[in-house]
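Here it is: the structure, laid out below.
Every protein chain but one is kept in place in this view of the complex.
Coming up: chain A.
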Amino acid sequence: MSGSDPAASGLAALLRQAAPSRRGFLKVAAGAGGALVLGAQLPALAAETAAPKAMGPADPRPNLFVVIAPDNTVTVLIKHLDMGQGIATGLATIVAEELDADWSQMRSAFAPADSKLYANHFFGLQGTGGSTAVANSWDELRMAGAAARAMLVAAAAARWGVPVREIGVAKGVVRHAASGRSAGFGELAADAATLPVPQSVALKDAGDYTLIGNPALHRLDNESKTDGSAVFAMDVRRPGQVTAVLARSPRFGGTVKGVDDGGARAVPGVLEVLTLPMGVAVVARNSWAAMKGREALKIVWDDGKAETRGTAEMLADYRKLADRPGAVATDRGDAARALAGAVRVVEAEFTFPYLAHAPMEPLNAVVELKPEGGCTIWAGSQFQGVEQMVVAGVLGCRPDQVTINTVWAGGSFGRRATPNADYMLEAAAIAKAYGKAPVHLMWTREDDIRGGRYRPLFLHRVRAGLDASGNLVAWQHRLVGQSFLAGTPFESAMVKNGVDETSVEGVSDLPYAVPNLAVDLHSPPSPVTTLWWRSVGHTHTAYAKEVMMDELARAAGKDPVEFRLALLKDHPRLAGVLRLAAEKAGWGKPLPAGKARGVAVHQSFGTYVAHVAEVSMTDKGRMTIDRIVCAVDCGQVVNPDVVRAQMEGGTGWGIGHALRGEITLTGGLVDQANFDGYHPMRMSDMPRVEVHIVPSMERPTGAGEPGVPTAAPAVANAVFAITGRPLHDLPFSKAGAV
């Protein structure tokens, strides 16, 4: 149903013609088959909105978003990566609503990489992350849809000789009721393309929406992903393409000292062996030969600068660090003094393991050098803006000579958004060194599990105090874990006074009303590479915070939901999802012995989520998660079923890793290699998940990540309710609870 290969859909030709044009919307009629190609400079909005402030640098070229073809299809250019979160469907829905299109005529295609035209307005570069895609496209795509509609109406009015105000549009048909005339968008596209751009457009009232908020719309990628035809980077086949795999140091920070590549070169199908700064690449006719060739390499590694500790030693070092103050993230009131005066003090130490993203499609990219300099890349590209710059640096060309064709990504969970464009850099370096043919760099699953960029290993030490009435009076929270932004281009924006915001988010802004709050952070460096991982700092901060809250509620003799609600008076949306989840889960209703409910609530990426988990424990102390209720408030909802799917998936992601997920190191070597050691959640682990969405007229926020943080602590709190023993060390398998 949806095409995402611009070349295949003829979009590439349209875009090439569009590029030199200047003013307002494009007029592409002759030579492009009579299509209406619409983009900015976007007209002014008639209504005031709270749009993101930085709407991107001014560029004379139009950033195209909508193509209406004579065959009546409407293609929305998607500037964000769809890695499963459904953004292609979401952005097409926004355009379709203002255009009054019929859902069946909508298509999507990934926009070409160009940060000047397609920047994420929150980043200033083209890229997807932080659950920002809907929020930062909301205004511009509604405007694009409304402008296209206005031009179609104007074209119809001119053709029929009737006033614009007498024309209506519904379900993809432009109609003049009085005369009974009507036309499809495709019939009017060529005429519309010759008309001036409207100087301002009015947007619909939310009450008039028929597509936004409609739970019956099906995903645009539904067909191609159920018949095997969807093209991922792994499936790109260029003429003469060769496959490369790279042998990387088994210890983080190690480098190549010497290589005996005789065995590799003797493997039939191996074409070349290349020693590069990041490892030894084997280039071969096909994937199997490349992998066999790599197995036959004999490499001596220099571990002089490598991490040689195991995770046990690293945690021991973290504990020593936690004995002294770190960089101050939050200091409100006087937490130390208030704790000294508290009647009850609850203390806990939490440990969180390294975690791999392990998207189902291992990292890979196809790089084809251009004869004139630069290259063309096919990839599930998530940070196009960064990748163009990094690859340009490798090839010695301009960023705009790096053409990126974004294709469907087989998951990411943050892994494809790297500040140094790691796998793209490798692919470009190999393509440059090989020089003879398009190169497909493929990571294997072992490369992925052992290749780092993990959710950092973290240790939290928390002390919180209650007064004689059970009121929360003080909270002291110390975190120890690597910063993945230090030393990257993101450092200046996101690391302040030694505090990496992504390490402390979720506790540095603790929403519970506590007069004395102190949060500090140690960020010990290590060659082990780390990265944001679906919901970033909230993956560990929400857990520590919400498990602490249940321990405090018990110490105060209060119900966990009531205890939280009393402290959330200034946070009505948090309180709202908490109440909704509790009500839908039957909070307070009796359960049989050995069963209990647990709750957690959190805000991340502007979205509010609460989970209630219903858990059974066997005599042997093993848990079964019987049911999960999730309540979410993400403002106005574009696609309710996609939000539901993201909450289901986020819940599974949160619980799946909490059950058995951990990456450990021994002597600097990663102990796990594949899904037999790094255990993914499987069908039999997945609980029943019910999702309830809060109706809202607030601006839309994200759904990709916020379903994660509260899932695991809700389960842990249910276990705590049954056993009285809190789960402080993840994964749960460590406590024998799985």
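Details
One rule holds for everything that comes next: contacts are C-beta pairs under 8 Å (C-beta built on N, C-alpha and C of every residue); 3 or more make two chains touch, one makes a residue touch a chain; residues count from 1.
To be clear about the criterion, contacts and distances are computed from a predicted model.
Per its UniProt record, the hidden chain corresponds to "Isoquinoline 1-oxidoreductase" from the list "Isoquinoline 1-oxidoreductase", "(2Fe-2S)-binding protein", "ABC transporter permease subunit" or "Protein translocase subunit SecD". From the options A:V76, A:A133, A:V197 or A:M234, the residue with contact to the chain not on display is A:M234.
Taking the complete complex into account, A:E223 is the one of A:E223, A:D260 or A:D331 that touches the chain left out. From the options A:T93, A:S249 or A:T444, the residue with contact to the unseen chain in the full assembly is A:T444. Within the complete assembly, residues 83-86, 218-219, 221-232, 234-235, 237, 243, 268, 286-288, 291, 358-362, 408-413, 442, 444-446, 641-642, 645, 648-649, 651-653, 656, 674-676, 680-686, 688-689 of chain A touch the chain that is not shown.
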